[in-house]
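In this view, the complex is presented without one of its protein chains, the others remaining in place.
Just so it is clear, A, B and C label the chains in written order, and each chain counts residues from 1 on its own.
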C-alpha cells in the first residue's frame, strides 16, 4: 500500500466543499509529496509552471464539464450493463481517471485541419480519451451499441474507436503497440516540419511491453515531439503493477533515455494540465519527448461493472473474473476520497470561477446532454450484415467465403 | 569520438613489454577512469574485489592461452577467407574482443554434468564464446567448413553453434532474443533450486531490441541468476552505437531496473574476470541479475575479412559492404595499442607468473594446436545430402518435397 | 470420471505432469493458474507448486515464450499459457528459435516445451483484435514445431499430456470456443497422439474436414446431414503439423467429395493445405472450402454473426455439393 499512500497522499479534506484557496494550496503541497521525484526532475529543469491558474474561466469550466461528461457517460454505461439488456456494450470503464484525459487533452490542439491538430493514441479504456479529445457523445453511444450510424459504423465497438476529425487516432485493443505507432506519428511530424505533437496514453501495464522501450528509445534518439502519458491506476487486469515493474514510479524509467519523467497527481486536473503544458511546450520547441506518469485509479472492475450497483459509483462487490485480484475494497474507498470531479469543482469554486449553484447547473446540463446521447443512440439503425465485406481496403469489398 | 577515448582511455604504454607491476597498476588506474560509473556503482555495493590477483598460476596461464587460441583461430579464419577457397567459412571475426569472452567464462563452471554447469548464450560472433567456454577447436574448424563431423554436423555453420556438453547453449543469428532465452534458463535454475548461472553475451546492438527490456525487467522482477554481458565494440554493423543508444554507457540502463550495471575495460582480462566474479557471486547468492558492459573493439570488418591482408592483423582497407561506415582507421590503430593479448601477457609477466620466453613458448604451442585443428578439419568428410531431412524433430525424418 | 470443461481437463493433465516432474514450470499472464469445475477439486497450480515454478510478471508474451524456450534448452520441461490478445507477439521466438534451434545445432539442443497459444472465442462485440481466429495458419507454416489443436475436453487433456511428454517444442492452439464444452473425461492421466487426425463419423458421400472450435459446427452439421440421409465422413485434423495426410486421402478416395471448414481466414486457411494434399493424391474428386472471409472480424453482432462460418453454411454447401 505504500505506493498508494504516497501517490494519493492528498488529504481527504481537499474534497470538502467548504474549501478555501488557502487550504487548497495545502492540498497541492500534500499532493506534492506524492510527486516528489517527478517534480524534482521538473524543478531541476527550472519548470515551475503553474499554468492552470492563468487559464480563462471558459476553459476551466470546459475542463470541469469534460470531466463530468466522461463520468456520467461511463456511469450510464455501467448502469446499462447492469440493467438494460437492449444496450449491448462491452466496456472497460474510465471512471476515476477523468482528470488525466481531461488535463492532457486540454493542453493540445483539438480543432482544425488534420495536418495541424495534435493527435492522441489511446487504449482499450477509451471513453475518457475520446470525450476529452472532442468525440461526439451521440456517435460514441451509438458505436458502443454497434449501430450503423455509430462513430465507426459499428465496426469498432469499444476497443477500436477512432475519429480523425478531432485527432483521436484511436483506441487499440492490444496493450503496447500504440506507443510505437504514436512515436511514428511524431516522426512524421518532425519529417514534415510541422508543430504537431503525438501523445500516447498507456496504462501501467504498457511499461513491461516491448513498445515501451522501443518508443521511448527512438523518440529520445530522434528528439521526437512525443509524449508518453502513463495512466498508472495500479493494476494491469488483476495484478498490481509491482508484479510488472521493479520501481515505485514508472516515470523514473524515462531517465534511462535521458528524457524527463514526471509524476503527477492524476486526480487533480489542474496539476495534470500544468505538467502536460510543459511537455507540449518542450515538444513544439523541438526539445524532444517527455514521459508523464499520472497516479490514478479506476473505480470499476478491469472490465465491465461486476460487483457494482445501479445508481452507485464503483465496484465494491465480487468480480468473478478476478480469481487472483489484489484490489482491497478500502483502497477504492481511499481513492474515492480524492475524486477528480470533487477536486475540479472545489478548485473552480475556491478560485471564484463558479459558485456551488453554477456547479450544480453545469452538472445537470451535462447529465441532460449524456441522456440525450443515449436517447439518440436508441433510435439508431443496426448494421447491415453484408457491410461486413466493406472497409477491408479503401476500395471495393472482399468476397464472402462463409457460404462455400 | 569522446566515447572511445573515455572507454579505452588506458595509456598506450600498458602494452609495452618491459612493464613493471607498478606501471601496470597505473594502467589500471587510468583504465579505471574509463569505468567510473560502473565502479562507482560497484563500490557503492562494497564490491572492491580484485580477485584475479589471487588466481593460481595455472588458471592465469590458461586464461592467457584461451585468449591466444581465440586470436589465432580467428586470424586463421581471416587468412583462409582471403587465400584458401577450399575453406568455405562465412564468419564474423572476434579478434580484438578476446579478453571479454575469456574473462567472463573464466568465472563460470564449464565442466561437469549438464544439470550443474553454468550456461552461456552467445551471438553471431561466436568463436570467442565457443572457445572460452571449452568447445573443441577441431570440431569448431570442421563446423565452420560444414563438415559432417563438425561440432554440429554441418547444420550450424558459424551462426548457430551449440555445445551442451560445455554449457554453450549456443550462438544465435538473430540479434536480441538470446537474452530472453538466457533469462528463461535462469528462471529454470531458480525454479529447480540449482546454483547454476545463465549468461548472455550481447553486442551493443542488442540494447535497442525488445529483448533487452524484456530480459532485464523480468530478471530484475524475479531476481534471476542472470548476467547480461554487453560487448560494446562501438558498432552495430556499420552504425556507431550512438545511433542506437542515447547514453554513453549502456551499463547505466541497468539502474532503471534496480540492477547493478558495471562498465569494465574489455581489453584487460583480469578486470573482466574481477567484475564477472562479483556478478556470479551475486547470482549464486540469490541477489539477482547484473549487467556488465565491456568496452571493446573488433579488429576486422563487421563480417569477414574485407580490407585485410593475409598474415596481417585487422581490416584497414575498404569494406564494400560499408557504404555508410563510420569506422575511422585511426580509431582501429588506437585500439590496437591496447591489445588484449599484449595486456594479458604483460600482466602475467609483471606478476612473475611467466617470463617472456615462457610466453613465447605458450603462443607457439597454441599456434600449433590451432594448425592441427585446421589440418584435422581438412581431412573430414562432407555432409550426406539426405541427412538434411533429419534433426527437425528428435525422432524420425521429414519428407522430401523438392522433387514434387 | 466426471464431466469436465476443456480448460479443467487440460489443467488436470498439467497438474499430473508437474507432480511427476519436480522442476517443471508454468508461466501465465492474465489467465490465473487456477481451474475449477463443478463436482471436482479446484486445481490451483500457483498454490500447489509455488511461485518459483508457477509465475506471472507483466504484459510481455515475448518473454513468456522466450523464457519457456530457454528453460527447455537447459533441460526443464516448461509450459506457458499465452492469452489470445498476445497470440502473435511471440511469433518470431517460436518461428526463428523454437522451430530451428534443434535443427541448426545438428540435434544438440532439445526443447521439451509447450506453448499454449489461445485463439479467441470469435464472440460478437469484441471486434478485430479480440474475436479473430487466425493463428492456426501462421503457426502451422513453421518447421520444427508440432502444431496441434484440440476440439473437445477429452483431447484437450490427452493432447496436453502428450505435448508435455514430447521432447519437441509443441504449439498447443487452444480456441476459446472450447471453453463452453464439457464432457466426461477420465481422472487418470492418458495420452492422445499428436500426429493423428480423428475420424468422428464415417460415410461414403462426403468428407468434411475441420479442426479446433470449428468442429462443433462440423459435427452439428454432420448430424443434420446424416438425418437427411447423407453419409458424411467428418474428420477432425487435431494436428496441423504434422498433418495426417493418409487419413485424409483414404477418405476422399472413397467419397470423392471434400468440403473443408475453417474459422480462419480463407486465404491459406488449414483447409487449403488439406485440399492441396488430397488433390495431389486423389484424381477426379471435387472440392469446396468454407472459411472466414479475408477480413478482420467486425464488432457489430449483426455483421459478425452473418460473416462467421456456421453449421447452416455447411449443410447448405453440402447439399449443393451432392446435388
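As a convention for this text, contacts are C-beta pairs under 8 Å (C-beta built on N, C-alpha and C of every residue); 3 or more make two chains touch, one makes a residue touch a chain.
These numbers come from a predicted model, not from an experiment.
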Neighbouring displayed chains - absent chain, whole complex: A, B, C
Among A:66, A:127, A:145 or A:215, residue touching the chain not depicted: A:215
Sole contact to the chain not displayed, among A:188, A:285, A:310 or A:364: A:188
Identified contact with the non-displayed chain, of C:4, C:53, C:152 or C:289: C:289
Of B:164, B:236, B:295 or B:338, the one touching the omitted chain in the full complex: B:236
Contact set of chain B toward the excluded chain (per top definition): 88, 90, 146, 148, 154-160, 172-176, 205-210, 236-239, 243-245, 323-324, 382-389, 392, 398-404
Residues of chain A (touch criterion as defined above) contacting the omitted chain: 114-115, 119, 121, 150-156, 160-164, 169-170, 172, 174, 177, 180-193, 196, 198, 210-211, 214-215, 217-218, 221-222, 390-394, 398
Where the unshown chain meets chain C, residue by residue: 88-89, 91-92, 95-96, 99-100, 103-104, 127-129, 134, 137-138, 140-144, 240-243, 264-265, 267-273, 275-276, 279-280, 283-284, 286-289, 293-296, 298-299
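Throughout what follows, only the chains that are shown with their structure count from here on.
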Approximate Å spacing (C-alpha centroids) for the pair chain B, chain C: 42
Inter-centroid spacing, chain C versus chain A (mean Cα positions, whole Å): 37
Between chain B and chain A, distance of the C-alpha-averaged centres to the nearest whole Å: 47
Of all residues in chain B, the ones touching two or more other chains: 210, 214, 217, 221
Multi-chain contact residues (two or more partners), chain C: 57-58, 60, 62
